[in-house]
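Every protein chain of the complex appears in place save one, which is left out.
Each chain gets a letter, A, B and C, in the order it is written, and its residues are counted from 1.
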Amino acid sequence: MSDLETFRQEARSWLKENCPASCQGDDNILPDILWGGRRQKIDEPDVQLWMDRLVAQGWTIPGWPKEYGGGGLSAEESKVLAEEMSAIKTHSPLYSFGISMLGPALLEYATEEQKREHLPKIASGEIRWCQGYSEPSSGSDLASLQCKAVKDGDDYVVTGQKVWTSTADVSDWIFCLVRTDPDAPKHEGISFLLIDMESEGVTARPIVLLSGASPFCETFFDGVRVPVANRIFEENKGWSVAKALLLHERTMLAGGPGRAPVSDERRTLLEVARDSMNAPTGPLPDKAVRAEIAQTEMDQMCYAATLQKVQDAAKAGKGMGPEGSMFKLYLSELGQRSADLRQRLNGADGLIWEGDEFHPEAKETTREWLYSRASTILGGTSEIQLNIITKRVLGLPE
Amino acid sequence: MSDLETFRQEARSWLKENCPASCQGDDNILPDILWGGRRQKIDEPDVQLWMDRLVAQGWTIPGWPKEYGGGGLSAEESKVLAEEMSAIKTHSPLYSFGISMLGPALLEYATEEQKREHLPKIASGEIRWCQGYSEPSSGSDLASLQCKAVKDGDDYVVTGQKVWTSTADVSDWIFCLVRTDPDAPKHEGISFLLIDMESEGVTARPIVLLSGASPFCETFFDGVRVPVANRIFEENKGWSVAKALLLHERTMLAGGPGRAPVSDERRTLLEVARDSMNAPTGPLPDKAVRAEIAQTEMDQMCYAATLQKVQDAAKAGKGMGPEGSMFKLYLSELGQRSADLRQRLNGADGLIWEGDEFHPEAKETTREWLYSRASTILGGTSEIQLNIITKRVLGLPE
Amino acid sequence: MTLILSEEQELLKDSAKSFVDDQWQLNQLRANRASPKTGTIDTGLWQQMVELGWAAIPFPEEFGGLGLGYAELGIVMEESGRKLLISPLLSSVVLSGSTIELAGNNDQKAEHLPKICDGSGLYAMAYQETSRHEPENVHAALTKSEGGYQLNGHKQLVINGGSANHLVVVCRSSGDAGDRDGLSLVLVDSKAAGVSIANNLLLDSTPSANITFRDVTISPEDILGEIGNAAEVLDEVYARAAIALSADMLGGIQSAFDMTLEYLKVREQFGAKIGTFQGLKHRAGRWFCEVELSRAIVLKALRSIDSGSGDLARVSSACKARCTATYQLSGKEGIQMHGGIGVTDEHDIGLYFKRARVTEILLGDASFHTDQFATASNY
Partner (left out) sequence: MTLILSEEQELLKDSAKSFVDDQWQLNQLRANRASPKTGTIDTGLWQQMVELGWAAIPFPEEFGGLGLGYAELGIVMEESGRKLLISPLLSSVVLSGSTIELAGNNDQKAEHLPKICDGSGLYAMAYQETSRHEPENVHAALTKSEGGYQLNGHKQLVINGGSANHLVVVCRSSGDAGDRDGLSLVLVDSKAAGVSIANNLLLDSTPSANITFRDVTISPEDILGEIGNAAEVLDEVYARAAIALSADMLGGIQSAFDMTLEYLKVREQFGAKIGTFQGLKHRAGRWFCEVELSRAIVLKALRSIDSGSGDLARVSSACKARCTATYQLSGKEGIQMHGGIGVTDEHDIGLYFKRARVTEILLGDASFHTDQFATASNY
């Protein structure tokens, strides 16, 4: 307790000394997220300065060990640091798949050498990572993947295709599941490889979604040579690494602990409804819409309570476990319902794909509504989440 | 066409001569349904007279051959007869599982001797039949039934239990599926037997449902001797008979062609809502309830159109086939939703199980609402209907 | 406020669970139907619950209470709801007790709350007059007479009205049915002249009563709170009651789910456990999510009462609407997944289905609460 108080004082004074004035307060110039990577350009010198100092201190990822670029803080200390940052309205904008997914998996499964090689570059934002799991014929049945890696000397030669590799076209490295034993049972012939996107034979091509351009890519490997040293954990044991990582992904997709809330400056559903009905105050004249908005808000209240309950349980030392599937399932569907309602409320404005005369928000929310259909599919379909819940939580037989 | 016109004249004069005045017109004394059977008592002499004359003429089941107690009429003639009866507001009240289910199956599968033995007694209403299919451990998986029949000389000895044998406690005979070969694949060891309920070793016990007393029974067979001559179709081929019969059952449960509409003198949903809101005219003040009633009425309109479309197709010479499953599925669920809404509209009145002060309709509709839960289970659950639709209509793989 | 149970609360939960399991059988609900007109509750059982302190949980110690909160009362309600136990917890403790605590003066509290806490008094609340929950649709008239007041009117759905010796009655001292102004609260002795009580039995075997008041004399000491100004107190009372009832519902929801999940694991058809069929399995998964969401909002809502949240109207409506929907789902899916046995009177799942309907109508259905939520949110 008194140690923690000491740390709070230290953190406070470090922040006072190191956080540029422009990077704190209500009008701070920090972006919500910096994804890092070789292609990242930071225009504001103050932001660059703040990033450099955070990196030097290890406080982009305060909980990781110091030797890997983290801050070596305990969970309590990390919390104190977050509180102190929040008090002066600043944050560490670095966020990436490296931080949220690959890093934790490396900490658990990588060799000392691999950790020292890769973790600091994640912590500093030097390398931006993307994920190569799904394939065209391996969607829900991820473990049936066919992208193959054949050993040839000190290298694997990788040939095949990945899809839904988000940000592959702007990332530096990719972490990949590949088949190293085609004859083994499907879960037992998979290895986990790290591949430099600049290697010869790698091509990434963006996927256009029904909502338009997307961060997702198809990524092709045509005889790509990958050093065996880039394999994480044992050969043919990549599925264990993948499972750990998938859990982090679901938690992230569900907006679980750890993710900065994205600011939303769009009109609320109620505001959209009031505009569309020309009813700026008082009871909404369309009672069906009124009930739908209330239902959505009540659902959100219930979801928030559920999330809080799990977080409270976590604070009390109980883990989340497969309940992550529940959050992914429910949040994605709630988001869909809400996007759908918003779109309906937009009415004719929401029908316009291109054109001049329509509500300024409509074009953006239309694309968000279309994109919301992906939320119950990517990162594990709702059906897969239900399989996980019923197996792992409810113990139903298979 | 001219033949049909001749028949119309004949039918009209027969009706004029034979239908007692008290049995026609708006205020006729005929019951909606007479189920027949040895225990039936008809108090009104005119009704008895009308029944006797109908039976003598074969017009309780005009479409069956004359030699089996029917009227030997063609489909067109049957329709003309129905029109003529309808014109003077009379009908043949005899209706039973014998008429709707067993009879058609016997016509298709029984021997000449069996037809001559059983069909006339169905046509005359002398024998009332019930059905013995389900067993406690064979519900949806009907073909897994275990009630066994072991051949002993000219008899089978039947031992086992049936459930959901509706009206078994007041019926004269039961048609039963029994296992005659325990070693064969489950569909191939079943035979179809007719059993006299007065046989030694038969016991029927009514089942109480959550809605209260019910027509359903548990029926026990304790070494009951049944002549081999009472088996319909070949030994171990009873499943074919059962399938034909199940189709008739589903058609009947879906209120398909052939069943007299049951008169409903209860308040409409709208009337219930108007009473509960004290809003005898004008727009309903509770807009949510208003929308729910409209939704129910629109659903009923769609269902009626679907039924009409299938009936029109049937008239044009196309059969119904597995679409019967669709009707059973949809009508039972629509009925449930409607019963549920009615019950909610009844509000506090609908909560009272026993007591004096509540709306006179409430007690009855409460029980109907509870009973409606059985409609998606008995006669093949909704899940089974979905299995049938997806297999036979949609051709989805198993 | 945290949404997990403290150690003390866990202990309370365990003891409540043991008590209910030991002292109460679901068959009692079937037995009650045999003597439908009695309309009374099992006072012996209630006395045992009182001795465990359950009736005293939410009241201040100065009035004989334990000085705990709804977080604790909710635990007891959930456990009794788990087995559909019939008791005056809602009618006497939550509805009547809250009203007296919130509206009563010190003398009234000192007289009545100890009786509620020690079980020497049984209280019931008479508020509803039509088949729908419409808090302001009150006709029962409180009129001035020499030396006091007279009460005339008719109430229905008075839970445990036939067993109560004291009635808390919502009436109108001015204005018209539907007005928020003019609502008043009075205490009436159930044996008073002019009070006639007709018992009936609800679907779930809860005793209920229709009560008529004819020229019942009300002394000024039996007016609770400011005359004509009861609306705000009633808002709070109904919100608390909706939340406490939701806790009871949660217990039933969990039971129906657990019972069905178990059945999915043991019942075989087509040579396999029916829980292996994805059609049923996925529905069970969705149902589970609804149960979890219901549990979370009940925990939050109970704590919102204790913390004096200004958002209680919205929270209580979100809570009751959600639990209503989940209980309906639980009753329906429970029966459907049990198949034929599920529609028999012999199987317990049907009892939960019936209880789901009673708790839905009590204190407003989902549609009522959706409307109330929107109103409380100013739209």
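Assume a residue touches a chain if its C-beta (ideal position, glycine included) is under 8 Å from a C-beta of that chain, and two chains touch if they have at least 3 such contacts.
The shown structure was predicted, so the numbers you read here are calculated from the model rather than taken from an experiment.
For the chain left out of this panel, the touching residue among A:87, A:229 or A:348 is A:348. Interface with the hidden chain, as seen from chain B, comprises residues 270, 273-274, 283-284, 290-291, 293-295, 297-298, 301-303, 305-306, 308-309, 312-313, 315-316, 323, 326, 329-330, 383, 385-387, 389-390, 393-398. By the touch criterion stated above, the residues of chain C touching the omitted chain are 277-282.
Against the chain not shown here, chain A presents residues 134, 136-141, 144, 163-164, 207-212, 276-278, 286, 288-289, 343-344, 346-359, 366, 370-371, 373-374, 376-378, 381-383, 386.
As a working rule, only the chains that are shown with their structure count from here on.
With each centre defined as the average position of its C-alpha atoms, the distance from chain A to chain B rounds to 58 Å.
With centres defined as mean CA coordinates, chain C is found 42 Å away from chain B. For chain A, residues that reach two or more other chains under the stated contact definition are 291.
In chain C, the residues touching two or more other chains are 367, 370-371.
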